[in-house]
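Right after this comes chain A.
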Amino acid sequence: GDGATTPGDGGDTGDSKHTIVIVPKDSTNPWFVRMETGVKKYAADTGLDVYQKGPAETDATMQVQVIRDLIAQKVDAIGVIPVDPGALEPVLKEAMDAGIVVVTHEGASQQNTQYNIEAFNNSAYGGFIMDNLAEAMGEEGTYTTMVGHVTNASHNEWADGGVAQQKEKYPNMKLLEAEPRVESQDDGEVAYQKAKELFKKYPDLKGIMGTSSFDAPGVARAIEELGLKDKVFTAGTGLPEANKEILDKGLVHALTLWDPADAGYALAEMARKVLDGEEIKDGIDLKVKGWDNMKFAEGSDKVLEGEGWIVINGENVDSFGF
Partner candidate 1 sequence: MESTTLLSRPLALARRDPYVARLFVILVTLVAFFLIVRTDNFLSFGTWQSMGVQFPEFGLMALGVMITMITGGIDLSVVGIANMTSIAAASIMLSMVPPDASGGQATVGILVAVAVSLVTGALAGAFNGFLVSVVKIPAILVTLGTLELFTGIAIIITAGKPLSGLPALYGQTFGARLFGVVPVPLLIFVVVAIAMGVVMHKMSFGSKLYMLGTNATAARFSGLHSARLLIQTYTISGVCAAIAGLVLLANYNSAKADYGVAYTLLTVLIVVLGGVDPNGGKGKLLGVVLAIVILQILSSGLNMFPAISNFYRPLIYGGVLLVVISISEGKGRFWKRLNTRKKTKEEVVVS
Partner candidate 2 sequence: MVETVISVRDLSKSFAGVKALDGVNLEIRAGEIHCLAGENGSGKSTLIKVISGVYQPDEGTIELNGTRHDKLTPIEAIRGGVQVIYQDFSIFPNLSVMENLALNHELSQGRKLVNWRRFRTIAKEAIAKINFHVDLDARVGDLSVADKQLVAISRALLHDTKLIIMDEPTTALTNREVEALFRVILDLKSRGIAILFVSHKLGEVFEISERFTIIRNGKLVVTSLPEELDHKKFAHYMTGREVDDVRFEQPETVGEPVLEVEGLGLEGALEDITFTLHAGEVLGITGLLGSGRTELALTLFGLFPTDSGKIRVKGRAVRLGGIRDAIANGIAYVPEDRLTEGLMLERSIADNIVVAELDEFTSPLGMMDSTRRQSEVDRWVADLKIATANAENPVNTLSGGNQQRVVLAKWLATNPDILILNGPTVGVDIGSKSDIHLILQDLARGGMGIIVISDDIPELLQTCRRILILDEGRVTAEVDPDTTTEQELSDLITGAITAGVGV
């Protein structure tokens, strides 16, 4: 039915003080804490009513609740970093039906969004992590992949992208067939315990490709304790400050990331552009470095990709300031 008709529709268009809400996956994770600094900066820079509000835990159901409540409050735009794009389709459709601008980040597969912006292509990112791991491993040896949860879509995409990259570029490397994908449960302690088990059971294992930001630090702890430094390697996603020690010690060769603060800033800017009816075309500028020349992904008129990745390693880890 057309139940979406809201009584007392204010018709916010033309109102210059937009309300834009960024909805992250959760907020304890330093990743999204960092993102919030970008969102706040955007609010300060533009004077708009822009803020971040996410669920208390990384849980699709709870994220949907937050979005539903935002729809009820008739905000002007929401920028979502979906926990699970599939799970968000109905609620985002509701939002768009209610006349709310919806943009997403890290949701390349999202249907019900006006635009999705990516620091880069997901599987390319996975490939990029693989490049780092391969370099550390000397492009040979057995490796496996670790994801936060087997139910986490983007982690699995990255891992798949990494495996694809290895198959294509590193013929001397081999995916551990017995355990091609293990789970860290987004928990540094579990990552540590699992890594220890893996190295005990598979003496040939030479590398673990991490995805979640909990993976590399946990694996690094195992590497250090088992006395495997410089014998086995790990790579993955992580913020500079949180991983300074393991990078300095050389337990992890390099980590990759994009600056979440920039992503938050860019997402808010994207929403404003749509709200103000600006034309969205190849090469648009979201006003932050790496996001200043966004291109549509191949064959898509929704997914915009930038060049926002960063590699951190022992040398540059101190130069970011976050």
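Just so it is clear, a residue touches a chain if its C-beta (ideal position, glycine included) is under 8 Å from a C-beta of that chain, and two chains touch if they have at least 3 such contacts; residues count from 1.
Regarding selection, all candidates are chains of the complex that A comes from, given by their letters.
Computed from a predicted model, the values in this text were never measured in an experiment.
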Fill in the blank from the handout: Answering which of 1 or 2 touches chain A in this complex, the right candidate is 1
Exercise for the section: Could you pull out which chain A residues touch candidate 1 in their complex? Expected result: 1-3, 6-8, 21, 27, 51, 53-57, 59-62, 64-66, 68-74, 84, 86-91, 98, 149-153, 156
